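Removed from the display is one protein chain of the complex; every other protein chain stays in position.
Right, chain A next:
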Amino acid sequence: MLSLTDISKTFPGVKALQGVSLDVQSGEIHALAGENGAGKSTLTRVIAGVHAPTEGTMSFAGQPVAWTSPRDATAAGIHVIYQEFNLFPHLSAAENIYIGHERRNALGFVDHRRTRRDAAEILKRLGVAIDPDALVNELSVADQQMVEIARALVHDVKLLILDEPTAVISGREVDLLFERLHALKRDGVAIVYISHRLEEIFAHCDRVSVLKDGRHVATRNVADIDRDTLVSLMVGRDMHELFPPRRPARAAAPVVLEAKGITVPGRVRGAGLDLRAGTITGLSGMVGSGRTELALAIFGVLPMGGGSVVVDGTSFTSMTPARAIALGIGLVTEDRKAQGLAMLLDVAANVTASTLDQVSRRGFLDRRRETAIAEAAIQSYRVACRGPSQPVALMSGGNQQKVVVARWARTSRRVLILDEPTRGVDVGAKMEIYRIMQTLADEGLAILMISSELPEIVGMSDRVVVMREGAISGVLERDEIDEAAIVTLATHRDAA
C-alpha cells in the first residue's frame, strides 16, 4: 500500500530522517517503534504530506506520489491521528467527526440532524458515551481522543496512521480501539501504529519497524522477536550505559521545599511532596495526571486554588514566578521553544537572560563578561555550537535543552524543576543531560524531574512520586523503585 525508498528529511541543523526505506501492506497493523526523537513523528508527517522529503521517493497504492500538502494525502486516503489533537475546540463532537466529510442534504447544505445522528451512531459503535452536541473543549482528554478516532472511521481510509493514540485513554477504551483497528485491518486498511507501550505492539501488531536517530534499524515480524530484542533495537545499547552510576544514598538530607495540599481547580487535588537537597525526585504519572500542573503551581505559573509551598521554613499560599526565582527555584518547561528559549537570540544572551544584573554595569550590558560566562557554560555543559554568538534556533534540540538548563542552573540555588528534560533529544544529548542533573544534585540542588519515560524515572531518581488523576498516589523510596510499581501506582485505583 505504502512504500518509502531512501527517505531523508533535513531541518536546519538537524537530520531528522536519513535514508529510511519502509513498506506497509494493506491488511496489516504495522508498528513503528523507537525512542523519542527517533524520527517517528517526522516520518509520519512526511507520509501525510506535511513535510516534503529532502530526498527519496514514496509510492502509495501502486503510484509514485509527491504530496504538496496534507490535502493531497487526505484526498488519496491517508488519515493521521496525531499525538497532539487536531480538533476544533469550539465545534461540537459531531461537527468535528464529520469535518471535511460533511453530511449534506439534497441541496448540498450541511444536514445538521443527520450529522448528529450519524455521529451518535459512530460513537455508539466505538462504545463511548459522548454527547455528539458537546463542544470538544468541554470533553475530557480521553473523550477528545475518542472523537479523533471516530473521525478516522467515517470515510474511506486506505492508510491509517495512529501516533500514540493510547497515551491518554485506558482500559476499556483501549480494547474498543483495537477492536475497531482489527475490523479495519480485515477490510484491507493498512495501519501504522506508533506506541511506546510495547505490550500493545506484541498483542496487536503484525510487523514492527524500528527507527533510531532518524535511521531505519530493522523490520521484523512481531511473532519472531521478543521484548528484549525489540528494546535493544530501539535503544541500540544496553540500558545501564545510559544513566550515570548511582550515588550512595544521602543520609537525611534537609528538606528545602515542601508542597502541602496543592490544588489547581480541575487539575490537581491536594497534592503534596517534599524536595530534599542533593536529591533527584522523579515525578511520574500518566499524561493528564496533573504532574505538569503541580510543578507549574509550585513555580507560580498556575494559581494555587489551595495549599501552600514551604521554602526553608517560610510558608507561601500564593506564588509568582518572580518570587519563585527570587527564592532560588528554577523551572525548565516541557516546551522549550514556547516557554524556555528566545530562539533568535544567541547562546550567550540565552544563558544570561535571567541574570542580567550580573553582566551589566549601570544598565549597560557588558558583552565581554557575558561571552565569558557563556563560554564557561558551553564547556561545562558540553554544548555543541559554534560559539556564544550562535543563535539557538540553529542548534539541535539536545543542545538547546542544555542551554536552558545552563541558564536555570545560574539562578537556582535551591530547587530545579525539569519537565520532560529529554523530550525530543537524541541519546547522546540525553546522557549529557543526565550527567548535568547528577552534577547539579551533587552540588546540593534539589531536583524535581517530571518524565513520561519510565526508564528515565527509574534510572535517575533517588525517590519517585507518582500522581494519578490529580492526586499523589504513592511515593517510592530508593529500594522500591521499579517500572512495575510505578505503573501500578499510576494506573490502578486500588494500588497498595
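Throughout what follows, contacts are C-beta pairs under 8 Å (C-beta built on N, C-alpha and C of every residue); 3 or more make two chains touch, one makes a residue touch a chain; residues count from 1.
Note that in this section contacts and distances are computed from a predicted model.
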item: Among "Blue-light-activated histidine kinase", "MBL fold metallo-hydrolase", "ABC transporter permease" or "Heme exporter protein D", UniProt-listed name of the chain not shown; value: "ABC transporter permease"
item: Contact residue for the chain not shown (choose from A:52, A:75 or A:183); value: A:75
item: Given A:52, A:110 or A:183, the one touching the chain that is not displayed; value: A:110
item: Positions on chain A where the hidden chain makes contact; value: 48, 50, 69-71, 73-75, 80, 82, 85-91, 95, 99-100, 102, 104, 108-110, 112, 131, 133-135, 137-138, 151
